[in-house]
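This is the structure I have questions about; it appears just below.
Of the protein chains in this complex, one is absent; all others appear in place.
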Amino acid sequence: MSPTAEDPVLAVQDLRVTLPSRQGRLAVVDGVSLELRAGEILGLVGESGCGKSMTGAALLGIAPGPSGQVSSTAMRLGDLDLAQLDERGWRRIRGSRISMVFQEPQTALDPVFSVGNQLQEVIRRHRQFNRRQARTAAADMLASVGFADCARVMRCYPHELSGGIRQRILIAMAMVCHPQVLVADEPTTALDVTTQAQILHLLRDLARRSGTAVLLITHDLAIVEAICDRAMVMYCGRISEEGPTRALMQYPRHPYTAGLLAAMPRLSPGQVEPVKGIPGSVPAPGQRPPGCSFSKRCERADDLCRSQVPVLHGADPAMPAAVHRHACHHPLVHPIGSVTA
Amino acid sequence: MAFLLRKLAHGLLLILGVTLVSFLLMVYFGPDQTYNLLGKNATAAQIQEIHQQLGYDRAFTSRYIDYLHDLFTLQLGASNSNGEKVIDLLWRSLPITLALMLPGFIIGNLLGAGLGMLAAWHRNRRLDRLISGVSATGMSISFLIIVIVLQVLLCTPQGLNLFPARGWQVTDLPSYLYYVTVPTLSLVFITLGYNTRFFRAVFVEELGREHIRTVRAFGASPAQIMGRHVLKNSLPAVLTRVLFSIPLVIVTGSLVLETFFGIPGIGKVSFDATTNGDQPVLQAVVALTAVLFVVMQTLADLAYRLADPRVA
Partner (left out) sequence: MPGFEPTHRVWQKLRANRAGLAGFALVSLYGLIALSVALGWAGQEWSLVSGERWESASSEHWFGTNQLGQDIFQRAIYSVRIAFEIGLLVALTSTLLGSVCGAISGWCADTWADDGVVFITGVLDSIPFYLFAAAVAFAFQASAWAMQIAMVATFWTTTSRLVRAEVMRLKNRDFVQSALAIGLPPHLVLLRHVLPNTGHILLAQAAMVFVAAIKTEVILSFLGLGVQDGVSWGLMLAESTQEVLVSQFNNHLAAAIPLLLLLLGFNLMIDALQDALDPRQGSA
């Protein structure tokens, strides 16, 4: 099932997250717009510090720290205007209509409550269930994330379980109220490779089965390639390129995307060229150059790049989300006929 | 079970240690009691006899073993100053101390926990700065100053003169409240800064944990986060501190408060014993509180285990 042009479940325009600093408020997320459709998996890729986790948290109305601020020109979840929500309203949404899975399953569960207790806590907070109903719902959810002996798992405490199992439980907690949107922030980074694959497949199955839209935050393009329908590449708080996964990976337009792809180790036979890194490192917020924030690390950069911020090309709200867009003054050009959009 | 035995063995070893220290200080290297008991003009035979009675002529180990035996069979001897049996003296004064200290101890901890919670939740914002600043100031004021100021304000004609400055004639609830109020206020003020700081630190640490982010992302309110996840996780630390502070508050707190307000509890008894050089009383108080402390420590370890599934 590929994403269609039906109405998005989540539509965000011009999302900004700002933090105070000596030079005034700094935008760590700077004008991100995104749309998610039911059942699709959108990958949000970038190096650490590019603002992808803050974007994810901002979708749940969580600002970084007490002095961080989240704003947007429009933020809708189905027919609900998220921009109008106060903190109480957000609390009703979190965990029920938009949910989240975190990177560290080791520490993301409360160590002093049993698994069943924590699952039922989420259910009873958002649903008018009695104890029995909550128990049944919790057990059903555990079964649907692949546990055979649900009653035993519910009695366990987090420290008695392995990382992969804990991540499954966190996914169960996040999905137990059947949210429309799931934000998964590096859900497999802390896991070993075989467990990673299981968790990724689980996420994809759940998205397809329940129609939940997933925003998968990761630094790993291989994960994007494996399960995402679409991908967005983020650099210094802005989207530098977005499009269908296959188009973006095969025909990257933005030099940064190309750099990330070149830095990706591939074990395909015949490929002998060494893995290349991108020179330099991500500038800290506040030390970003004017113009394109990638200009300092980009070999294609000229005066235009250093003075003018490139806009996301084809960023027309009327255009379907499946379109491949990029924010670069001098995009890479691929042979005619190979580019999909 | 093995854990329980190990803890008990550890506790027993500590008890041996603390009794050894108190034996060394109070008996073995303590001042010679001969002339206190006999007066200046004792004969050589009398001195010989009293030395034998006090065991000065015997070996260290046999004296220590006797000391332990007496301590654990509660044969604590009689007070040098009025001849009352030490065990009776302690038994009489302990309830007074408990009645005196308990309200302040409980209120001080509850208030500290409340303020610490507020400060932790509003960490680094104005309310936190205010609470932390006030508790730092509170910690900078000596106990003695707090007690003196409260006494002048509430118990003397220069102030409001609402409560008695000294004494403990408690017969019923109104008289209890009459005598207990100012010491309780003093204890609350003395401990509030420390308590608030402790609870704030514990709650800040717990609030920073990742599972708090998880429950927030699943829609928990501040009350649910604090009341359920933070409180239960900080229970081991809180229990440990509360249990540990019981002997300290009973002895140290009552030492100052009872001396100051003239209340005949354990503290006053120890103070009088110190000033009079009343060895049997002082020795009993030191050894028994140390033992009580070790018992509390062992209890705290057990409580820790019950409250935290990870160490079970």
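First chain written, first letter: the chains are A and B, and each begins at residue 1.
Rule of thumb we're sticking to: a residue touches a chain if its C-beta (ideal position, glycine included) is under 8 Å from a C-beta of that chain, and two chains touch if they have at least 3 such contacts.
Remember, it's a predicted structure, so these values are computed and weren't measured experimentally.
Participant: Touched by the hidden chain, which of the shown chains?
Facilitator: The chain that is not shown is in contact with B.
Participant: Looking at the full complex, which residue from B:L110, B:L127, B:L177 or B:L248 touches the chain that isn't shown here?
Facilitator: B:L248
Participant: Which is it among B:L71, B:L100, B:I263 or B:V285 that touches the chain not included here?
Facilitator: Candidates B:L71, B:L100, B:I263 or B:V285; residue touching the omitted chain: B:V285.
Participant: Tell me where the left-out chain touches chain B, residue by residue.
Facilitator: Residue positions of chain B that touch the missing chain: 13-14, 17-18, 20-22, 24-26, 29-31, 136-137, 139-145, 148, 151-152, 156, 158, 165, 247-248, 251-252, 255-256, 259-260, 270-271, 273-275, 277, 279, 282, 285-286, 289-290, 293-294, 297.
Operating definition for what follows: only the chains that are shown with their structure count from here on.
Participant: With centres defined as the mean C-alpha position, give me the chain A-chain B separation in Å.
Facilitator: Those two chain centres are 54 Å apart.
Participant: Show which residues of chain B lie in contact with chain A when the two form their complex.
Facilitator: Spelled out, the residues of chain B in touch with chain A are 122-125, 209-211, 213-221, 224, 228-229, 232-233, 235, 307-310.
Participant: Provide the residue numbers of chain A that touch chain B in the complex, in ascending order.
Facilitator: Listed in rising order, the residues are 57, 60, 62, 66, 88, 91-96, 99-100, 102, 104, 107-114, 121-122, 125-126, 157, 159, 170, 173-174.
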